[in-house]
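Take a look at the structure below.
Only one protein chain is missing; all other protein chains are in place.
In this document, chain identifiers A and B correspond to the written order of the chains, with residue numbering beginning at 1 in each.
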Amino acid sequence: MKLSPVLLAFSLAAAGLRGQADPWRQPVEPRRPALLYDRFESFDRSDGLPSDKVTTVLALADEVWVGTDHGLAVRRDGTWRSFTPDDGLPHRYVTSLSLDERGDLWISTLRGLARLSGGRFQVYRQTDSGLMNDVVYHVVADGPLVWAATAAGLSCLDTRTGSWALWDHENSIMHEPWCYALAVGPDRTWVGVWGGGVVELERSTGLWREYRDPDGEMEIDLLRDDGPIHDVSSFVAWDQGVLWQATYFGLSRYDGRRWRSYLAEDTGLPGNFLNHVSARGHTAFLAGDQGFAVFDGETCVRYRRAPDGGCEVSIWRDGAEAECRHLDTAPADDYVLWAQGGDSEVWLATGRGLSHGWREGEGAPSPAPDQENQDGNH
Amino acid sequence: MSILRRLPLLAAAAAVFLVGFWFLAGHRLLLRHISRATGRQEVEVIGCWNCHLPRSRTELRRGRPHPEPRALAPLPNGLLAVACGPTREIVLVDPAAGRAQPPVPVPGDPAGLAVAPDGGLWATLAGPGLVVELDPATLTERRRLQVGLRPAGLAFAAGGERLFVANAGDGTVSVLDPAAGRELARVEAGREPFAVAASPDGARVAVVSRMASVGRPDRIPTSELTLLDGRSGRVEARIPLPSCHLSEGLAFTPDGSRLLVPAVRVRNLLPIVQVARGWVMSSVLAVVPLADPTPRLLPLGGPETPFPDPGGIAVDAAGRRVFIAGGGGDEIEVLDLEALLAAADALDPAAPEDFSLNRHFLRRRFACGDNPRGLALLAGAEPLLAVAERLDDTVALFRPDGSLAERIPVGRPVREDPVHRGDRVFHDAGYAFQGAFSCRSCHPGGHTDGLVYDFDIDGIGRNMVLNRSLRGVAGTAPFKWNGKNPTLQRQCGPRFAMVLTRADPFPEDRLEDLVAFIQSLPPPPPLAGAGRVAGIDTGAVARGEAIFFRDRRRDGSPIPPSGRCVTCHPPPHYSRFQKADVGTRSPWDGSGEFDIPHLTGIGSKAPYLHDGRARTLEEIWTAEGVGDSHGAVTDLGKTGLNDLVQFLRTR
Partner (left out) sequence: MRTALPLLALTVLTGSGCREPVAVAPAGAELVLAAPAAAVGAGPWLDGVVAGARLLLLDPARPDEPPVDLAGGLAAVGPPAIDSAGRRVVFPARATAEDRAALWECAVDGRGRRLLAEVPGEVLGATLLPDGRAAFAATVPDEAGPSRDLPASALFTVAADGGIERITFAGPARDPATLPDGRIVYAQWLPAAEGRPAPGSFVLFTVHPDGSGAAPLHGMHGEPGRARRPRPRPEGGLEHLLLPPGGPPETRLVDWGSPRAACSPARSAAPPRPTVLPAGWRVLDRVPAGPRPRPQGHLSSLRPGTAFGRLLAIDARRDGRGASVRLRTSDGVLGTVPLQADGSFFALVPVDRPLWLDLLDRTGAVLETGRSPFWLRPGENRICVGCHENPETAPPNRRPAAALLEPLDLSAAAAEVGR
């Protein structure tokens, strides 16, 4: 059948236009060699952190911000400085951090959202603003917009107009309102919903899409690669056309057409109980309850503490362990809550402190990873 | 009998009929109508005009626009540019010749002026939210850039590569690349950022906000001094100025190490029982060292000589002097810069404000024209201080010793009218004890300072009330939170003098002028961008409007009239001009019934409720609401409440 030239031209044009705001049409990245960090250092209360339990980390060019269960801290010029509710932090339990386009730091906590700007905290609560709920699990600043995933739904603040937009299970496709994590891409916002899989908002049209585990099984993945591996999303991340979903029952990957599921048994993930995923290019950095890993969909490099205090590095390819190495230093703990990775460095929030890993062959600890990866997102 | 002869008889019969009808049935019908519309059973004195507004309730008083020079900018060609907001003109004044050129119209009301390193004149236009570049000789427009709402002050930094504009209307600062002609960033500052200054090396920019940030009514109010990087616009520090507000000017010291910010230091947390010695407010100069940004507050007035409404400031590096305009007392203070800085260095920031310190750095005070605002130093054989005398429509040139060199009218002469005379009264501190403060001192721009005060007319610690905006009050009688003042004349009459100004009441003719001026003030504009996120209409405003006017809950059950928003807040003023009890009585209130506030411009009138306890619109129903006592809202949920709030922001 001959295609009408006009129709063909129109389709190509439409496709071209759609591609400009299409999160799935992104350049294909060449396969990278396995990322290896061979040295680790750690920081805890003895170094000045407010707590050993580090919940999140945001490494920038010249400073490192850390959230813990007892406050916020920043490392500048080798010195740590802490912030607690006495300084204006809305709650001691910090869940995530995000830097906005103006250089202000947004902080989500278990009792409100805060912006730290010029040394002062401005606090938003559900009673005095459009914040959906005070239990804020994740905040992402994207241009003038600030997205907040809360226990009762999703909020978005336009800092230019001061207007809020709110969504929950009553005015969106969400199955339930418990929003655990966010990812923001071109004209798309993805929300990892606890028990609701992943929902996607096309911002320009207001249309929602829902990605649920098709088999609906809570304990097993009945059919591989049929969709999100589980409905209980613990985190989501997106970068360059790839959406990652971390769950307590494995990992999922979506490229706009095809879902892939990954389990520890056949991929080398640091356990199926994943707390966090961040993405840089097509590479995911995974934080779990048994270590952390770097995974590009084919090769997985897993780091776990060894009995001698060192680190066991296990490299998996094609469903099997291909190589194993030992490092003299290791992350502070295998219970990792947050991982911000880059080509030469990685920052890990663990249950026993903050860990910093780097590739010693590259020299001394270098500036932090590219800021694009700062939220564990695009 | 002819019809003419029967006319008196017919008239009498009609009167008897009407009276009888009223007493037998009309009154009841009226009560039923009111009860059905409002849900109130015990109807107090109510007139048709409470709901069906006559024209007199909806129209503003109008006055003739005067030039009202406010901002000044010396140009490299020796001329002085003068911004005349109400007439939408800029005037070039020739100081040497002692005269002004004919005014040149601009596409908006100019608020601030700045001269670029290349000599171009830039002006902010408050109404349209623009900053325009003008040819300094002809004032023809070269180009314009969109910035935020109601831009005010502006300044160049980074060698002219950056232009910072304070957007008073939306609390932001626009960071512009003038060469590229685009806005690089928009940064949040304090509440109503007003004046901008760049450090001498252009590396830093400071912005002072005029209003105190919204806070709890029992907390010390603070306004914000925002420090930004002069190139990136990144916020380096947000410095609170404790108990200070109403700053309209600031300047760096010549070495750039400190900021000088004139401000009003308010004592709103004390019951108002006396005015002397700063018990209601005083004027200070905040000296803020950048190395250790703890403000040192030095008194601008002496123990018995207040200096009300400080505004414009100019620093004479060569003469080591600081000039400050006192808008309320029509005076200029000349301060010795070295003595001032020494006093600041020696001051314990925690010590009480000691008026006697003023003697150490005050060189002199001299009188000037009515309501001085902007200042500018003119270099030349004889250095001169130019003063924009707003209410006299003149620019005065003073020698440093305070003697007048020239007084130059700007703009076209305009006949005086009651509104303009009232403007003079409004900004004249002479009507308060010792000339301590003016109406403007609590109502900048006719608005509200957003603070709660304790008037002692009914005791101490009782009936503490939020200061209400005067903008848009025309046609919204009665006044006062208890609704006891039927007219503005009563509101501002002898009792006002007894409880606040503690001096003579306004003379009757001045009182009428003052009322005319107040009645000319338009309501604050609705907040732009309400319900819009990333430029997209979320539909919140439309949904909120439906909620506001609804008569059924989400489950379909009917809402009685007493629970509908529109019952107490009908358009166009969104008030029924009566009192209502919405469950907000505190232990310190004599009554729970309060005058229903009109909602026009409500978005910019934070905080809310009679005692200011609700910091945001949301808090009216969340933290400070009890069930459905303030309208049927409990079925809305957070999303519905947000919709309602977005709608209110558009009123």
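Here is the rule we go by: a contact is a pair of C-beta atoms (placed from the backbone, for glycine too) under 8 Å apart; a residue touches a chain by one contact, two chains touch by 3 or more.
If you're wondering where the values come from, they're calculated on a predicted model, not measured in any experiment.
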Exercise. Kindly name the visible chains that come into contact with the excluded chain.
Key: B
Quiz item: Given the contact definition stated above, which residue among B:179, B:317, B:367 or B:457 touches the chain not shown here?
Solution: B:457
Self-check item: Sole residue of B:304, B:401 or B:555 that reaches the chain not shown, by the stated touch rule
Solution: B:304
Self-check item: Option touching the unshown chain, where B:53, B:498, B:536 or B:566 are the choices
Solution: B:498
Practice problem: Pick out which of B:2, B:140, B:356 or B:557 touches the chain that's been left out of the picture. | Solution: B:356
Quiz item: List the chain B residues touching the unshown chain?
Solution: 218, 220-221, 242-243, 265-271, 273-274, 276-279, 282, 299, 302-305, 352-356, 358-360, 362, 433-434, 454, 456-457, 459-461, 494, 497-499, 502-505, 588
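FYI, only the chains that are shown with their structure count from here on.
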Practice problem: Please work out the Cα centroid separation of chain A and chain B, and write it as a whole number of Å. | Solution: 45
Quiz item: Tell me, which parts of chain A touch chain B in their complex?
Solution: 101-104, 117-120, 126-130, 132-133, 143-145, 152-153, 156-168, 170-171, 203-204, 206
Quiz prompt | List of chain B residues in touch with chain A within their complex | solution = 170, 172, 185-188, 226-227, 232-240, 527-534, 536, 538, 540, 615-616, 618-619, 622-623, 637-639, 642, 645-646, 649
